[in-house]
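These notes are about the structure you will find just below.
Removed: one protein chain of the complex. Kept in place: all other protein chains.
Labels for the chains are A and B, by order of writing; each one numbers its residues from 1.
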Amino acid sequence: MTETTATTELREPPHLSDATPGRAQLGRVGDFLLRSILPLVLAVGTGSIVLVAIGVDPIQYYKDVYSGGVQFAAWQDSLMRVAPLLLIAVGLIVAFRAGIWNLGMDGQFLLAAAVISGIGSRFEEHLPNTINLVVLFLIAGAVAAAWTIVPAVLKARYELNEIITTLMMTFIGINLAQILVKGPFQDPSTTTPQTRALDFSALLPSIPGTESSTRRWPGVHVGVVVALIAAFVVWFLLSRTSLGLRLQVLGASTRSARHMGLDVPRLIIVTFLLSGMFVGFAAATEILGVKGYQRADWDPAFGLSVVPLVFLARLHPIGVIPYVVLLSLASIGGDYAAQNAGLTPKFTLLLVGLTLIYMALTEWIARRAELGGSYFPGASYRRQRASGTG
Amino acid sequence: MTSVLAATDVFSEQALTALVAGAILAGVPLMFAALGELVSQRAGVLNIGLEGMMLMGAYAGFVAAYHGGTEWLGYGAGLLAGAGVSLLMVLFCVRWGLDQIVTGIAITLTCEGATGLIFEAEFAESRPTLGAADKVAVPVLSDLPVVGGKGESNGSIFTQPLIVYIGLGLAVVVAWVLRRTHMGLNVRAAGDAPGALDAAGVSVFATRSWAVLFAGAMAGLGGACLAIVSTGLFQDTIVGGRGFIAIVLAMLARGRPLWAILGAMLFGASLSIADWAQVAQINISTDLIFMLPFLLVLVVLVLFGRRAYLPAALALPYERGSR
Partner (left out) sequence: MTTGSPTKPAIDGSEHPAVELVQITKEFPGVLANDRISLSVRRGEVLCLLGENGAGKSTLMNILSGMLRPDGGEVKLDGRGVDIDSPKHAIRLGIGMVYQHTSLVPQLTVLENLMLGESGMRLNAADAEARLRELGGSLGLDVDPRATTGTLALGQQQQLEIIKALWRGSKVLILDEPTSMLTPKGVEELEQILARLKGQGLAVVFITHKLHEAISMSDRVAILSQGRLVGAIEPDELRSATHDELQERIVALMFGRHASQPAVAELAAEAEWGRSRRVLDTEPALELEGVTVEPGMGEIGAREVSLVVLEGEIMGIAGVDGNGQRELAEAIAGQRSLAAGDVRLFGHSIARFKVAQREKLGLRYVTDDRIHEGTIGSLSVALNMVLKRIGKRPFWERGRIRYAAILSRARELIGRFQIRTPTPETRVATLSGGNVQKVVLARELSFDPKVVVYSKPTYGLDVMTTRSVRQTIHQQAREGVTSIVISTDLEELLDLCDRIAVISRGRIVGVVENGPSAQQRVGELMVGGKAA
């Protein structure tokens, strides 16, 4: 066995970064470029080719993305998109770090959104504004967390694969949300299937000095701040607390976790609940910050498009922030550019999927050159398993 | 909600026929996809990208059938499209040993994005449709009530487009291949103990690659059936979770193709309850109906999931010399 020296991070407890030492060393800059930039570049490049094939001018398209996402006041709109995306990313990171595939985030998101859209308007008369907002936030978190209980228990007690169960819950959740919006939460004053709109005053306050065009209330809402705080909280949780280490042990190996005396079923459920909670908060920022109400057919599907970002950032809650910002810009700008080009906004989804594919490619390249490090925390473990004795 | 217990309407011949016919219509795409996934899982590859492959198959199948004038071109195109997408899976997961789950998600995402794009670009305005596929009526049996289906617009068990019977036959063939040929033996060994297969001198990579390609082809074919037979049109939400249902079906089928058929028809029934409800004049919200298949999956998983057969080396990449 080799006894190479590991490059260690001194400022941060080593267990947070997952890089395994490799034979060749690219240097931090080279590694960053290869791992974190190259896939994006390749995806954008491929996207351009696709655009050309459809007859859209890629330069113009990306220019539009820029102007729609960044220029003038647009960057503030993009900033607001960061809130839900970052919160979902953080929720995913908590789960993935523990080796739990919570793929139900879209269902959790919509249900939480539906519930607070529906009942939010009922509370606002009785409670002072700030308390109302806090309560709604907590309710959203609770609803989304509750929606993870079924897959959580199934995995904890019966070891049922959570990929399938969370996906099923997503489909059920999306439909349930629609039923709720069309049913008990329907706005009685209109026939369009949507909930009653919250009063302006009941929405999230803005950060002073900002402005925005996409929400009904001018200014960037504080949800962004909430998201940033959440990212730091999760970073702290994972790297400095006992719960965080327990999650990582669980993520490394369920067998080891049991051996070390961890209460695995309880950990699984706690992880799911935490993960769901953040997704619920994401829904709250979007409803209480941007939309104020919910239409029955609304399904922004933030969840799945955040997945590649989370891996690009190697499951680091702070490291994912720049990627989320990038995706926000691409989404907001992309909506604008797509409109101009007569395309569907789903194009961004294509770019995201391509990014993930190119990430897999760079992963392979890095592996071949034995550069060490990995996007996917489970990868080295799975390789070890297949290889028997180390 | 009007009373569900209008018994005469609910169990009328028309209603039941609609149920059975609908079950088959919805079940056939599931059957193909599940069959393919079953083989892939047996060989040790968990193919989460099935949904994406079905989508591409649906698109390719629809376009080919629409422009080519015959459904068979559509099926062929669907096959090829699905297999083409699965090449990614072969390359990344089988050959390069990358994480199967993440690759599967990536494939699904990309296909969703791509087909969404294409749908908007090509069909959003025109929304073309295909005529109903020609049906083959099994002599004698197609005269039976409820299950016969002769003359019905949707047919029934014994009156279906030829592709359906081909699919049923295919399941039987797959079962036979798995049990009685070397190819089948290799597939089983690849999933249970790839090291042993390698030591016996058979290429694990080749075996798994073929299995994955087969799964992709079947998924593509299933998607094409969805577009051509089941609905007659294409839109980007056409698959809507069926790929994932097929994955579960494959897991629950415990490696036996005939169970996959049964499961597919069962879930097909749950997917088509909307039609049945309509004919039986039951008034249930469509959202509730759409939830049913997924609820059913959960229930079935809870009841039978613990006995789901999963090959020992599922989702683990194989590396030679690493015993």
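List of remarks:
Please note the rule applied: contacts are C-beta pairs under 8 Å (C-beta built on N, C-alpha and C of every residue); 3 or more make two chains touch, one makes a residue touch a chain.
Everything quoted here is computed from the prediction, not taken from an experiment.
Partner chains of the missing chain, restricted to those shown and counted over the full complex, are A, B. From the set A:I119, A:L262 or A:L326, the residue in touch with the chain omitted from the display is A:L262, counting the whole complex.
Remark: the omitted chain is touched by one listed residue; of A:V150, A:V224 or A:L245 this is A:L245. Residue in contact with the omitted chain (choice from B:L46, B:A77, B:A189 or B:A269): B:A189. From the set B:I48, B:A64 or B:V202, the residue in touch with the chain omitted from the display is B:V202, counting the whole complex. For chain A, the residues in touch with the chain missing from this view are 1-6, 8, 13-15, 18, 20-21, 23, 239-243, 245-246, 248-249, 252-253, 255-256, 258-263, 370, 377, 380-381, 384-385, 388-390. The set of chain B residues touching the chain not shown comprises 180-183, 185-186, 188-189, 192-193, 195-203, 312, 320-321, 323.
As a working rule, only the chains that are shown with their structure count from here on.
In the complex of the two chains, the chain B residues touching chain A come out as 48, 88, 92, 96-99, 101-103, 105-114, 116-117, 119-121, 236, 241, 244, 247-248, 251, 285, 287-288, 290-291, 294-295, 297-298, 301-302, 305-306, 315-319, 322-323.
For chain A in complex with chain B, the residues that touch the partner chain are 50, 54, 101, 103, 150, 154, 158-161, 163-165, 167-169, 171-172, 175-176, 178-179, 182, 304-305, 307-308, 311, 343-344, 346-354, 356-357, 359-361, 363-364, 367, 376, 378-379, 382-383, 385-388.
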